[in-house]
Structures are given as C-alpha cells and as structure tokens.
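Missing here is one protein chain; the remaining ones are kept as they sit in the complex.
We just call them A, B and C in the order they show up, numbering each chain from 1.
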Amino acid sequence: MSEGKISRRKYLKYAGAAVAAGAAAAAGYGLSQYYKPPTPTAPTPTTPTGVKKKVRVGGTKPFTGAEALPGKSEGDANKLWAKMVNEAGGIRAGDGNTYEVELILYNDEDRPENVGRLYEKLIVEDKVDFLFGPVYGPLGMATVPIVEKYKKLEVYGTCSFNPKDYRDWKYIVHTITNGPSYMEAILDMIWERVVPNDPEAKNIAVTHGDDAFRQTAGSYGYEYAKKKGFNVVFYETYHSAITDFAPLLAKVKAAQPTIYLNAGVYTDAIQIIKQMRELDFNVKLVWAGTGTVFPSFYESLGKNAEGCITCTQWEKGIVYQQDYGPSHDEFLAAFQREYGYQPDYHAATGFQQGLVLQRAMELCDDPLNSDAMRKVAGEIEMTTFYGKYKVDPVTGWQIGHKMGVVQWQNGEKAVVWPMLTGVKDLVYPIKKWSER
Amino acid sequence: MSRMNRESMLVVDNVTKRFGGLRALNKVNVEVKRGEILGLIGPNGSGKTTLFNVIMGFYHPEEGRVLLQGEDITDLKPHQIARRGVGRTFQIVRPFGDMTVLENILVSGLFSVPRGGEHRKIEDRCHEILKITNLTERINDPADELSIAEKRRLEIARALALDPQLLLLDETMAGLTHAEVDQALQMISGIRKEFGLTMIVVEHVMRAIMSISDRIVVLSEGRKIAEGTPKEVSENEQVLTAYLGHRKGS
Amino acid sequence: MRGIGFNSLTMSLGFLILIGIYGMVADTATTSYLHAMVELMILAYSLNLFTGLSGYANFGHVVFYGLGAYTVSVSAVGLSSMGMSLPTPVYVLGAGVFAAIFALVIGFPILRLRGDYFAIATLGINEAVRVTICNTKELGEGRGIYILGLVPSYDIKMLYIQLLLVAFAVVVTTHIVLKTKLGYGLRAIRADEDVAEIMGVNTSKYKIMAYALGAFFAGLAGGVVTLQFACSFPEYLFIGRSVDMFSAIIIGGIGTLLGPLIGSVIFWIVKDALLIQFPYFHLIIFGVALIVLILFFPRGIVGLANRVLAKRGKVLE
Partner (left out) sequence: MAFELLAQTIINGLFIGFLFGLAGMGLTLIFGIMRILNFAHGAIIMLGAYTAFWIFILYSINPLVAILIGTVAGLIFGVVLYMILVNRLVRAPALASLLALFGVSMILENSMLNLWSPNPRSIPVDYPTISYGLVTISGSRVLVSIVAIAASVLLLATLKWTRFGRMIRATVQDSRAATLMGVDVNKVYALGFSIGIALAFLAGGLLALIYPFEPFGGLQYALYSFVVVVLGTLGNPAGCLFAGLIIGLIHSITGSYWTLNMSPAVAYLILVLTFLLRPGGIMAGRE
C-alpha cells in the first residue's frame, strides 16, 4: 500500500469535491424536463373554513428498483387525489366535519425488509388513519399481518392477490379486478365480437411469465378459456426475467393458433412482438402483455404495434358514466396539468384508491374509525371515471370492476371492450408482418 | 515403529515427479537418520523445493513412496503430515501478514498436538520458542511489519511450534549478511540440541551448509548425483561440473 | 495476550441488551426499526463468520436466509395439513438447521474453488435456487407461500425477542470462534491458504465448517422474517441483500467481533434516513458514500480504531 500513496489530505479534498459534485450533478440532472421528481408530499394547506379536521393517509411505493415505473405513476395519482380534495375544501364526512387530507408516501424499493419498518412507522409514528397498499403482490401480502394487528383500513391499488391465499382478513379492500380475471375481458370480447363470424378464433395459444402477477393472470385465464369453450392449442410458463422469446415462440408457432394471448409485463410485450415479426409468426389477433398499454410500447415497436390488443384496468377512452368523482376527461386534464405525462392504468388505479376512501368517509358516521369505515367501504357501490366499484363485504375482493380491452389502431389506443358508448370497431384479422 | 532401520526418520524411496514433459524428480532415493542434519544442495531447478513439496504432501509423486518413521505418508494431505511432526519453512517468506507474531506461531501450535491441548500449555511453549528465535520483543506486532531476517526467524519459529520431529529448512540464510548467517547457524545448532530435531537443510551459502550438515545429498536435474560427508562431496568431480559447468579442456 | 477480547464481547453484548430494553419499552415503530437493524446485524455476523474470517467472497449468502424462510413456511403448511403445528422457536431452529445442511451439501463442490471463481459460483447458486423456487408448484412459484393463521399472529415485540436471542447467539459464537482453533485456522487461510495447510490446518474441513456455521445463523434470521410477514416469497433471495450484508461488514471492519455490529448499525441508520429523505436519490448518495468509505477505510471502523489504539497497546477484537 505504500508506493504511490497520495497524501490523505490531498485525497480528502479531491474526494470531498467528487462526492459533492456527484450528488449535485445527480440532483441537477434529476430535474431535467422529461422526468420531474414529485413536489413535497404534504399538499399546500388551504384557507381554513369552519372546524377543520385532518385525516392522515399513508403508504409505500417502489420509487426506485425494477418496479419504479408503476411505483411512480401510482404514487403521483395518490398525490393528485389528495391535492384535488384539499383544493375543493376537504372531505365533508358523514359526521358533519370536513377533513383535510395529509398524504405520506415512502419508498419501499420493492424490498420486503423495508415494508415491516415503514408500515409500523406510518401507523405508530406518523399516526395515519388509513393506508394505501404497496404496488407489488407479495409485498402487499406482507403488510396484511401488520394491518390486521393495528386494525387500520388498507385500500390496495394495482397490487394483485390470488384468491387461494385469502385468509379471513378484515381490514382490506381492493380496487382493481384481481389477477385471476385479467384475461376474462379479452376472452369475453373475442367470444362476443370475433367467434360468431370466425369459428376458427376458438383455437388460441396461452403463455405467461412465472412471477406473482403473470402466474395468476395466465393460469386463471387458461382455466376460464377452457370453461368458455376455447380450444387451447398451446399452453406454457416462461421465466419472468427472460428477454429472448425465440425458443418459446417457435413452439407456439408450431401449434399454429389463430389467436395468441400472453399474460406478460412491459418488457415481454415488446420483445414478443419483435420476435413474432422476426420469426414471421402471424396470428389473427395477439395480446403480448399488459405492457401494451404504455405509450412507449408504440414508440419502441412503431407500426409493428398496430393491431395489438390488451386488457386494461382503465384506459383513456373508456368513458364510464360516473356517478361519483371527476369525469374521465377531468381526471385526464388534471393529471396532464400536474405531471405533464399521460396517466396509465397504474395512475388511474392510484386515483381510484383515493376516491374509495373519500366516498366511504362521506357515508360513514365515524370517519376515522377503521372498523366503521371498512364496513361502509364493503357496502358502497359506485361508478367512477375508473369504472364500477363493488367489493365482497367479507373478503374486500373487488367483484364490480370489469377490465376494458384496447387495440392499437394507427398510433392510438382504441377502446374495443366493454360495449359502452363510443366503443370502436375491432380490427380483425390484423395485418401480416410482411404486409406492414 | 519402523521394522526397517530403527533410527531412519525419513525415507524417500525411488520418487519420480513429472510436470507435463519436465521430469522434476527422477527416481530419487534419500534417507535421513533420526537426529541427523542432512544438507540438500544443487543448482537452481535441480528439484530441491519440489522434493520438499513431495515430502510435505503438496505434490503427489507419479512413482515411489515417502516413509516417515516407517509409515507411508505419500498419499496423506499436507496438514496430516504436518501433524505427524513435519515442519517446514519457505524460500520466499510467507508469514500470516495481518496476524501478530504470536498468533502466527499459535496457528501451528494449536494444530500440532493431535487432541489440541489446552491453550495455556501451548502458549507457554510458544513463548519459549519466541525466546529461542529471539522474536519476543516483536510478539504483538503484525507479521507484515517485521524485517526480512525477523520474518525468516518467524518461519523457523512457526515450524518449531508444530513440535516437529523433522524440520525442513528451505534457504533460511539467503540474503543474510555474514554476521546474520553466523547467528542463524548458532540458532540452528541450538535448536538441534534443545529439541533433538532431525533436519533437512537446503542452502546455497556453501560455508553454512558445509559447517552444519552431517551428511550432504546433491541433486542435479532431478537426479541424485552424489551423497556423503561434506568433505567427500566438496571434492566430488560430478558435483563441481554440475555447479560450475564443464571446465575447459576436461 | 493483551487485554483485548474480553471487552469487545462485553461491549457488543452490552449494546444488544441496551437496544433490547429500549426496543421493548419504546413504541412498536421503534421496535420494528430496531428489529430490521438487528436482522441485518445477524446477517452481517453470519457472513463475517465465513467471508470475514476466511476471506472467501460469498456474494450469494442471502440464499441461506431465503432457504431458512422457506423452511418455516413449507413446514408450517405441511404440518397444518396433518393438523399439527410447532412452537415458533422450533420453526426458527429448523430453518437454521436446514440452511446449514444445504451449506454442507453445496459447500463440498464449490469450496474447492478459490477467489473470484468462488464469488461467481455463490452468485450462480443463489440465482439457481431462486429460479427453482419460482418454478416449483409446491414452493408457491412466484406467488410465495402464505401461512397467515398457521403461526402466532403478528407481534413485533415477541419477534424482536426471538431475533435478539439469535443475535446474542451469533455474537457469542463469533467470540468463541475467534478464540479457538477454528478462528485461527480461518484467519490463517485468509492470510495464505497453502501455508495454513502446511502448518497443520485442515483447510477444506474448516472452510466447510465456517460456511455451514454462517448458513445456520442466516437461516435463523430467515425463519424469523417468515414469522413476521406470515409468508415467504422469492424476493427474499434478492441479490441486493447480500450486498447490504457485505457493505455492513466492510464498513464495520471485516473479520472482527465488533465490526459487523458497528457496520450494520451505521449502514441501517444511514440507509433508512436516506431512503425516507430522498426517495429517488438515496442510492446515488449511498453509492458515493460507500465508495469513499471503502477507499478511505479499507479495514473499516474497527481497523481505524485499532490503528489509533495500537499505540496504547490495546486492540479491538
């Protein structure tokens, strides 16, 4: 260690500068136009009118790590909801008081060891009244014991559970259609809109990744398809981190399905379409994965994305007649104004989390008591911009919300299911790769 | 113990060791009697260190056997041989750098007694060894901070801590000044008297090897070319050619 | 022998008692904070027992934590189908034993490797186990295994006590190992493995023993985490956790008794504060701090302290 040793002091000065420069550069860069970090979580207090009370809502999202994309958009939507509620003067609860919302979100890095500590901090130190669940399934399940112990109502966002793992938990409510029924919307759409005039469409191939979400969506979709009367010519699971699908697609191609459905995430979706094109594997309709909803899906694939369909919890263009909360267009405009990018279904779900809490407080006569709130949240039925909300009062399982289906049609996501006003025609069959 | 010659400590019986095509040791036969100091000399690359490694079980010979007090140790692992009382030093010093001098010695001390005698007794023996190799005042300094001569003595101390019956000294005098060589010679004979050890000493400092060895074996290109008392060997024609190369006209 | 050893042990056990009492009296949020810190400390000590002493870089040590976690959930589900269940300490102990057995089985082949080959092999094993779990129906595939209701309901104080007991055990074990043949043998292996073999150290046996011992304590920590969340899922085997343990022992002082303790306390406090203050930038700042620290104190805080104390003849173990 001796020869060429720089004197400690000189190195100290040098390293100190590097540290400061590194952190400053990162922070400065971070504020670049494309990606604006969130404003401080606590919204600006509004002018107090009459007796104001406070309701504290806490939660964790994976702001960094592999799940950063859904983490950021769901987190942004939670904050937008809190801001809009406070700007409108707070929540006029069933007990006559109005409640200003204070939202506290932490970064759980999608890692289990952070969840225990952060939820205890939220419940005990920050004294939150209600909780928004984390984004990722297993982590969501990890919060169940804590929530059940401290009897705090927890409203879950895009975190999908599997019914088999349900144990009699009493403080949990879901907003999204859970994993199992993801593919139902697509299969229903094909059954209603395609099979009548093309019986061939019954021959489908189903594949899915092996992590929590894709496993649930894919395997239940497979069962539902068989029950519905589809003839599943090929069915297989693939490793969730795999990026090369050529071997899998070669086998699917060999099974010659009319329609190919893959329960995958964003990277799967792009890769499968690219490699279907490479292998010149043509089908009349393809679902490559839920990632199809993201604008960058179309950016990355260009014209190859045309005709791709996907189920989605929510999509711009699915216009429900809402009987509560902002309308479809109001939500879009508010989100675009606040964050400058298009909201995806993670964002919409994040906003719905807020609406469920808000509606329950309005109808509950003891709005800060989790038991009373859970009872009300279990019974309310409403339709918001996000779609129908109705849960099984005992399990908190979402049974009302139905998925929509969208299809990329010349650069735009056209809503092709459910059959509401303004639904577009389905492009079927999609063009062959060679004709694009 | 050994049915054969009672006082033979170590027998290297017809050992051959090959590395790819190179024959490092070629049918070498060496015998060391109990309490004897055997000098092992030969030009560089003659197989001296390879022989040490074969004895220690580090290399496995293609042919031949190594017997320690009659027991065949050819197939044993180095630590098993060490525990049977064979200590060794290294040509290039290899102390346990970040451990203190005492800890260096404690390592072999702890593993010497088969059942691992209790700490206290071993520690006393180590202190005694430190005295003999006069390293006592450096007892708690990390081995890295020692001088070359001190590190050489630490190697010997570490080997002694194994409570050995056979000591293999690999060029412990290399690079020492004249005075330091005399000091080392004195120490080695002191150790011999104190512990009654059998030793094989490899050395290039002729003055030292000639004065300390009872018998000398000469290796060249992996073969034993001469054996005998220091006097006989120093006059042996073949030894001179091996060392000095062919004399003009001879 | 200089007056060392003894006070390092009392210092670490004393510290554990201190945070133990504080954790029990304070509110559950603090208990949970300390619980997470002690869990990291146990993992750091378990890694230190092997990597710290023998110098073999084990980047897949989290596999034992994960296996311990899965042992508890698999056995809980298995037993409940037969209408039985065990007290939690037995589950946790079972987790440790299984992890140690796995280490013994996998240890023989990979411990024949050295240095960087070994580091990569441990990464490979961790990934291979995680992928296999993700693809085995009985192990719950990606979804994980849920045992809510099969184990006592969530009580952070009880969990904290169990974790503290494990922490006591690993600290005392480290102290004993450092004072006995195993410790000297491993430190000799770290300094120069070939010479250690020639000095009588049965290197292959000692490496396996240390590997299994480290695995045992990591398995115990895994067992407790499954009780805490009442479920175990593949994310427990995330490589990032191995890096955390590694950073903790490097910051604290590798191969020492106090090192893992100091390292994990500093690591946890800094990381947690950064995580909450800078949800987006915390890892950038942490990365820079880690590098500067490694370049400045390669021997860690204890190494630095020893350099200072050495003048007065005292050395922190």
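The rule is simple: a contact is a pair of C-beta atoms (placed from the backbone, for glycine too) under 8 Å apart; a residue touches a chain by one contact, two chains touch by 3 or more.
Because the structure is a prediction, the values reported are computed rather than measured.
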*For the chain that is not shown, enumerate the shown chains it touches in the whole assembly.*
A, C
*Pick from C:Ala57, C:Leu86, C:Leu104 or C:Ile276: which residue touches the chain that isn't shown?*
C:Ala57
*Which one touches the absent chain: A:Glu299, A:Glu412 or A:Asp425?*
A:Glu299
_Residue among A:Asp280, A:Glu381 or A:Glu412 that touches the chain left out of view_ = A:Asp280
*Check the options A:Tyr266, A:Tyr320, A:Tyr345 or A:Trp408 and report the residue that touches the missing chain.*
A:Tyr266
_Among A:Lys83, A:Arg193 or A:Lys253, exactly one should touch the missing chain; which is it?_
A:Lys253
_If the hidden chain were put back, which residues of chain A would touch it?_
1, 4, 18, 22, 26, 29-30, 32, 34-35, 37, 64-66, 68-69, 72, 209-210, 236-248, 250-251, 253-254, 266-267, 270-271, 274-275, 277-280, 291, 294, 296, 299-302, 304
*With the missing chain put back, which residues of chain C would touch it? List them for me.*
51, 55, 57, 59, 109-110, 112-113, 115-117, 119-121, 123-125, 127-128, 131-132, 134-135, 239, 243, 246-247, 250, 254, 280-281, 283-284, 286-288, 290-291, 294-295, 298
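Here is the rule we use: only the chains that are shown with their structure count from here on.
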*Identify the chain whose mean C-alpha position lies nearest to the mean of all protein C-alpha atoms shown.*
C
*From the centre of chain B, which chain's CA centre is farthest?*
A
*Mind checking the centre-to-centre distance between chain B and chain C? Centres are C-alpha means, answer in whole Å.*
42
*Roughly how far is chain A from chain B, going centre to centre by Cα mean, in whole Å?*
73
*Find every residue in chain A that makes contact with two or more other chains and list them.*
none
_Give the residues of chain C touching no fewer than two other chains, as numbers and ranges._
none
*Touching residues on chain A, where the partner in the complex is chain C*: 11, 15, 18-19, 22-23, 26-27, 30, 37, 63-64, 105-107, 109-117, 120-121, 123-125, 137-139, 141-142, 144-146, 148-149, 162, 165, 167-169, 209-216, 237, 239-240
_Residues of chain C that touch chain B when the two form their complex_ = 1-2, 181, 184-185, 187-188, 190-192, 194-203, 313
*What residues on chain C touch chain A, complex-wise?*
27-29, 31-33, 35-36, 39-40, 131, 134-135, 141-144, 146, 148-149, 153-156, 225, 228-231, 233-236, 238, 240-241, 272, 275-276, 279-285, 288-289, 292, 295-296
